[in-house]
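One chain of protein is taken out of this complex; the other chains stay put.
Presenting chain A:
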Amino acid sequence: MFHSTQGVQGPDPVAFPSGEADATAGGTPILELRDIRIEYKGHEVVHGVSLAVQRGEVIALIGPSGAGKSSLLRSINFLEQPSAGQILVNGQLVQGQSGSRGAIARNKSLAAHRRDVGMVFQQFNLFPHLTALENVVLAQVHSLNRSKEEAVARARQELAHVGLTGHEDKYPAKCSGGQQQRIAIARALAMDPQLMLFDEPTSSLDPELGVEVLNTMKRLASEGMTMLVVTHEMHFAEDVADRVVFMADGAIVEEGPAEQVMLRPSSERAKTFLSAVRGR
């Protein structure tokens, strides 16, 4: 009920001794997933996915429903506990939490990891009893131990950054969906993350409101933020992403530069998927 009860007690995951980071093209990746497996109640849905993300890279993760995109994304900050595999940030192995799996980090190193990784949800998950400003202030004060003044100043700055100056004192219920999602982005940015994860950030928005959010994300990308975005917005994948990763049935089927995967996919799975979503 409160803890994500998904995930199954397995042989202690993610607790292998740290291996040395692969020297891939751009040096040590900011994030590296090695052979990540995820299962729900003994049923494996992600079958050993490896992926390296370079600093400043924008990656679009696309694929049909049920492919395991959300599961993979959520495993990066251990909202889902991988049943096997390793997650490295800047070459350092991240220790997940074995045993009790809750949404809340129970150990210091996982909490530190969570502070480095911002997350934006499809359903925004704003705190409904707090104003926009308070939403952005809360974790700065109570998780980063910033002073109230510093946090408020930073929150105003981040809200301005996402185009919400003048909306600081509104409650989420009084904001449009697009505004709410931008508040959520500001809330994550105020934590100074090294990496931002987005899980279908525009899927619950009307198209014209989704555009506000996509524009904000475009700006973040152009400012050099490292972003991993699960999306059904093919334009975003084509125009903004540096690299597109196509997943199906719990595995990466195809990945490469955005224009290659989007315009000249080589796998049948990707061709079928892309023509189906474009035909909509």
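Here is the rule we go by: a residue touches a chain if its C-beta (ideal position, glycine included) is under 8 Å from a C-beta of that chain, and two chains touch if they have at least 3 such contacts; residues count from 1.
In this text, contacts and distances are computed from a predicted model.
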Checklist entry - According to its UniProt entry, is the unseen chain "Twin-arginine translocation pathway signal protein", "Succinate dehydrogenase", "L-cystine ABC transporter permease" or "Cell division ATP-binding protein FtsE"? => result "L-cystine ABC transporter permease"
Next on the checklist: Tell me which of A:31, A:79, A:93 or A:205 is the one touching the absent chain.
Outcome noted: A:79
Next on the checklist: Going by the contact rule already stated, which one of A:68, A:82, A:96 or A:118 would touch the omitted chain in the full complex?
Outcome noted: A:118
Checklist outcome for this item: Contact with the hidden chain, among A:157, A:176, A:194 or A:260, goes to A:176
Checklist entry - Which residue among A:142, A:235 or A:264 touches the omitted chain? => result A:142
Next on the checklist: To test your reading of the contact rule: which positions on chain A touch the chain that is missing from view?
Outcome noted: 1-4, 77, 79, 102-106, 111-112, 114-115, 117-119, 121, 123, 125-129, 138-139, 142-143, 173-174, 176, 187-188, 191
